[in-house]
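Every protein chain except one is present and positioned as in the full complex.
And now, chain A:
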Amino acid sequence: MVYDVAIIGGGVIGCTIARELMRYPIRAVLLEKESEVGFGTSKANSGIIHGGHHGSPNTLKGKLEWLGNQMWDTICDELGFGFKRIGELTVALAQEQLPTLEKLKQQGEEKGVPGLEMWDQERLLREEPRLNPDAIAGLYAPTTGVINPYEACFALIENACLNGLELVTDSLVQDIDQTDDIWTIKTNRGEFPTRFIINAAGLWADRIAQMAGVQPFTIRPRKGEEYILDKRLMGLVKRVIFPCPTPVSKGILVIPTYDGTIMVGPTAEMVDDKEDLTTSVAGGQTVFQMVRQVVPGISPRDCIAEFAGLRAVTETEDFIIGPTDKKGFINVAGIQSPGLTAAPAIAEMVGDILRDEGLPLQPKDDFVPSIPKPIHFVSLSTDEQIALTQENHHYGRIVCRCELITEGEILDSIHRGARTLDGIKFRSRAGMGRCQGGFCTGRCMELLSQELDQPLAQITKRGGDTWIVREREEVAK
């Protein structure tokens, strides 16, 4: 069997493209080297749907940012994951920063971003009283939102699979050949013949392009460290807070996440190793020192977890999206910030490219745009909780104490595709709270073991060699 389209890479870009393509009656497969989708760059992302005004209209990323921004409401509605347009404030701490804010405002207005307002000090501190009282002005953008990028990946892929996508995880692409008009992708899980390849391999997109023998480009990783703070600080700021940007960076942000934690970061450091996900003392110091200039009440003492992510950066600092010199091979590469925001617009663009390249795409009648919305037990009313626990006793049992996640929600995560502890954590939030899994890890592992019919020693944190416990060896007989 020959596929019409094979997507390499199950990050938010691959997942959005997959879901978009399943609107059409085609045969498609998505190959992901990790155990679950979204486990690469997408998992370690700030989760901001950018307002639309930051990117220059002369760049592809600047154009797709605003287009993508407008598409997220529908997607989140259909797929039932959280999205809040909480707005953002870019804060000026000195007079000489005011022209930058003005320029951002003008740039946004030219792109059609609505609602941009310049707030003076009084308004700024009235709306966000925890800001540095010396802040002099702020640019308010109501269009900025927050989502959980991993939730987006899981929901998009679940919906794509519901509509006929074939998902193959743990499949590392080893080689790519082209004979006549058919490409063959060789992986550790077999060969996949296909007419079109979408190269959405993130940090490794250059390597995939090289295997296919198309015009080369280079992806370099830019590392960002992020720090998550205790829920005690919930409500410290209401909006995403940006410092005044410099020509090279949007700076270090204060992000009230969808779940009510505060996240601070990211740093921006070019690294050589595409697997370098280390956090550092210097990174933490930079982050806290810089955010405290804008929101002085933030302290490293409230940190409950930290992580690093890598952005895939090309020489041009812009997205590379389009067909190549070899028919059927399409690059979607160099998708750094604001890639998450732009993802739905990128997916539509890829559809158009495929059409132009000769793949007929006629919408199918039986496309199902939605998936069942996951139950979040603690946000239900008492009456709903009583009814639910009578119907399904698994919802009566709290497994994760910090985030109050029930056994029912964890079982649902597994039934929707979680294969690892991180898969459960990112779908249900079990283990994401202040005890970081100290209480619930054992129980989550037991549930995975039971539902997947795997011994406990084979359960992993995130696939590969990330085992958690080992068997006791036989004692001397």
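The criterion applied here is as follows: a contact is a pair of C-beta atoms (placed from the backbone, for glycine too) under 8 Å apart; a residue touches a chain by one contact, two chains touch by 3 or more; residues count from 1.
Keep in mind that, in the parts below, contacts and distances are computed from a predicted model.
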item: Listed names "Hydrogenase maturation factor", "GldG family protein", "Predicted heme/steroid binding protein" or "Pyridine nucleotide-disulphide oxidoreductase, putative", with the criterion being the UniProt name of the chain not displayed; value: "Pyridine nucleotide-disulphide oxidoreductase, putative"
item: Candidates A:Q95, A:Q215, A:Q362 or A:T382 - the one touching the absent chain; value: A:T382
item: Option touching the unshown chain, where A:Y258, A:F307 or A:F367 are the choices; value: A:F307
item: Contacts of chain A with the absent chain, listed as residue ranges; value: 227-228, 232, 275, 277-281, 283-284, 300, 303-307, 378, 382, 385-386, 389-390, 393-394, 396-398, 401-402, 404, 407, 434-439, 441-442, 446, 456-457, 460-462, 464-473
